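Note that one protein chain of the assembly has been removed; the remaining protein chains are unaltered in position.
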Amino acid sequence: MNKTIFITEPNHDYTTRYISTWAECVVAFAESKNDYVVSLKNTRANKKTFVSVLNKINPSFIFLNGHGNDRLISGHNNEPIVELSDKSNILEDKIVYALSCQSAKKLGPHCVKNGTKTYLGYTEDFIFTYDKTKRTRPSGDKIAALFLDSSNKIPLSLLKNKTTGEAYDSSQRAFRKTVRSLLTSESALEQSATLRYLVWDMNHQVCLGDANVKI
Amino acid sequence: MANKERFLKIYANLPINLRNEIILVLSNAGPITWNVAYLEISNNTKLGKEILEKLTKLKII
Partner (left out) sequence: MTEVQKDIVKLVIARLQTLPENQEISIGSAGKYNKAELIEHVQNGDKIGNKIIEVELHYLQSLKNISQSVLDNE
């Protein structure tokens, strides 16, 4: 059965440019499988549009990209899209992956407690490095890819009909594989310098709620 | 396990690529890498003892 995927892609600074570029890989994959994808790009990644579209399309999977903290995830220009202080849980009954700093620390558990099926995200800042000579063309940045390819394993695995727990494991394995490859004697300095942040992200990625559901 | 043994075990299992990384900065000796630490500690020098104490306090070993 074709799935309905809902993705936010803010793009107002280098960080959101990078993560949204990688989100496009997920969009492309979903579309190649004839899944229905709704993507809120740039200024459309705002709360009003998010809630309106969410209610209209009732997606099974929501992929939130943006800045955040332990209480909220934001969209374009850092406007909060999902907040701990929301009157009701707009992510109820959904599977969510939040590529957003710290949101799995408080917002994630709150959402799961209030009906979100699974919340995948990070309990600390998601930190990544990038090659500043590539920042206007993120898709060609092999340094950023070390982080964002591992992150993308979650949505891509879900789209391949894996459970949330399997998607989480897939991402963790990808992180570990990347770390392993950078620990060898042949690793270049510009790559091995990323190790500290890869380990940080890997160790703070979590899967909250039901690990046995599929989108 | 004593600090020295713990250090040697960790060092033996440390990827080659990481052994040139700085793990301490001493006021009298400057930056110390895993390799330099190994030389001092395995030869039971006074500096090695200082390195061990600091690495333990920092919970690196």
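Residue numbering begins at 1 within each chain, and the chains themselves are lettered A and B in the order written.
By definition in this document, a contact is a pair of C-beta atoms (placed from the backbone, for glycine too) under 8 Å apart; a residue touches a chain by one contact, two chains touch by 3 or more.
Because the structure is predicted, anything quoted here is derived from the model rather than measured.
*Asks:* Looking beyond the chains shown, say which of A:102, A:118, A:171 or A:187 touches the absent one.
*Replies:* Candidates A:102, A:118, A:171 or A:187; residue touching the omitted chain: A:102.
*Asks:* Which of A:24, A:83, A:131 or A:210 sits in contact with the chain that's absent?
*Replies:* A:131
*Asks:* Among A:3, A:67 or A:117, which residue is in contact with the omitted chain in the full complex?
*Replies:* Only one of A:3, A:67 or A:117 touches the chain omitted from view, namely A:67.
*Asks:* At which residues does chain B meet the chain that is not included here?
*Replies:* Considering the whole complex, chain B reaches the absent chain at 10, 13-15, 18, 21-25, 31, 54, 57-61.
*Asks:* So which bits of chain A touch the chain we can't see?
*Replies:* 13-15, 18, 67-69, 74, 78, 100-102, 125-133, 135, 143, 173, 176-177, 179-180, 183, 189-190, 193-197, 199-200, 203
The definition used in the following text is that only the chains that are shown with their structure count from here on.
*Asks:* Mind checking the centre-to-centre distance between chain A and chain B? Centres are C-alpha means, answer in whole Å.
*Replies:* Chain centroid spacing, chain A to chain B, equals 38 Å.
*Asks:* Using the touch definition up top, name the residues of chain A that touch chain B in the complex.
*Replies:* 182-185, 187, 192
*Asks:* Chain A touches which residues of chain B in the complex?
*Replies:* Touch residues, chain B against chain A: 15-18.
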